[in-house]
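Only a part of the assembly is drawn; its chains keep their places, and the rest are absent.
Every chain is named by a letter (A and B) in the order it is written, and numbering of its residues begins at 1.
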Amino acid sequence: MTNKATFCSDMSVDLVRCLADDDIVIDSARVSTNTVGADTDVSRFIDFLVRDRHGSPFEHCVFTFALDVPIFVAREIMRHRIASYSEESGRYTASRLKFYLLESHRPLVQAGKPGDYKFTPGSQLQIDYASIVNASTCVEAAETYQAMLDDGIAREVARMVLPVSTYTRIHMTINARSLMNFLSLRHATKDSWYKTSPLYEIELVAKQMEQQFKEFMPHTHAAFIEHGRIAP
Amino acid sequence: MTNKATFCSDMSVDLVRCLADDDIVIDSARVSTNTVGADTDVSRFIDFLVRDRHGSPFEHCVFTFALDVPIFVAREIMRHRIASYSEESGRYTASRLKFYLLESHRPLVQAGKPGDYKFTPGSQLQIDYASIVNASTCVEAAETYQAMLDDGIAREVARMVLPVSTYTRIHMTINARSLMNFLSLRHATKDSWYKTSPLYEIELVAKQMEQQFKEFMPHTHAAFIEHGRIAP
């Protein structure tokens, strides 16, 4: 079998399944006041919960996402330690040899110092150069990896030559409270009370998760925005 | 309004909702080997996961239970810190004045020393005595509590007179891996490789949770039993 390098510039985030809606939040919060099932203005009640940082009721809602992202993005996601992960293993399966390709929108140049900097697009020359070395590194890594497998060397050894731009698949289960924490740090908008400077690629992931979050829990999402994108 | 003490000897455990079955475990585990959707012997695969302690795939299954249990039981449950809890609040709502009544099956006498003891039923005299003081304490506490509320004293102050046998409601969301950990410690059976001496009342809770667990995840439950009731 010969595996060839393939390229991709997207962060893939699919919803596998979820058990999440605003009513679950209300039902759970109503346990505290012994009024489960009572008539409630959902929007106002959830706004109150977020505003006053009553976070527990949001934990009863869970989302499972299927991610297909480069290793350097997966690493940042897992750093949060607030979700459950099942990940493609470099030991148990051969790499798909799918790699991240820099696309032209990706800002390349950092101006400023750690803690206070901005990103600018970069010149056309920089863009061309970065794309070419990025791609050629991956092609070579794929060939080397495949050659090692063909030589009978174990996957867990061969994978050492793969770059951190290699894609990996993850199933990630996270509750709505933890998800808001993740979004508060990894998606920077004008609504954020706190400054945050997420990596370009992880923000692509966060935006897609936020879309799903908004769809299934519209009132919770609205309150999250209203109160400065801080997780309750 | 006059609230009167009511009594109960049961631990109430209802399944509110769940997103849990053996197939979710398989699907999640298959992410590691890049074979999502592959044909698999469910039972054998899950047995392998439990045997070799691959615990992550079980975390993608969640259960939400509605508990109605005495405070002294709720305290032990929360000690585990591996679930999400929304609990009836003694600050936000008036106590339902529902209390735990010792029933005649409840062993009363401890023989042995800490770490190595057994429980025996107790004599009829002890049973009668314990039941009476247990009940009369609750009746008096209920009256005192109600009198304080009637006097305009805040719920959070009045509740200080309530005994730890007062019932409290909790919604508890827990994933299947954490649930197995809870069950391994709080339900002692002949299959347990580890000795554990759960409190009588928390074991009543654990048994009911295990029933639901078994119903929704029969293969996982079978593997849990097979491998000594240790959470993977």
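Worth a mention:
Following the convention adopted for this analysis, contacts are C-beta pairs under 8 Å (C-beta built on N, C-alpha and C of every residue); 3 or more make two chains touch, one makes a residue touch a chain.
What you are looking at is a predicted structure, and each value in this text was computed from that prediction instead of being measured.
Complete-complex copy count for the single protein sequence, taken from this structure file and not limited to the 2 chains in place, is 4.
We adopt the following convention: only the chains that are shown with their structure count from here on.
Relative orientation of chain A with respect to chain B corresponds to a rotation of 180°, obtained by superposing CA atoms and rounded to a multiple of 5.
Chain A makes touch with chain B in their complex at residues 16-19, 24, 27-29, 31-35, 56-57, 59-60, 62, 64, 66, 84-89, 92-94, 96, 169-171, 173, 175.
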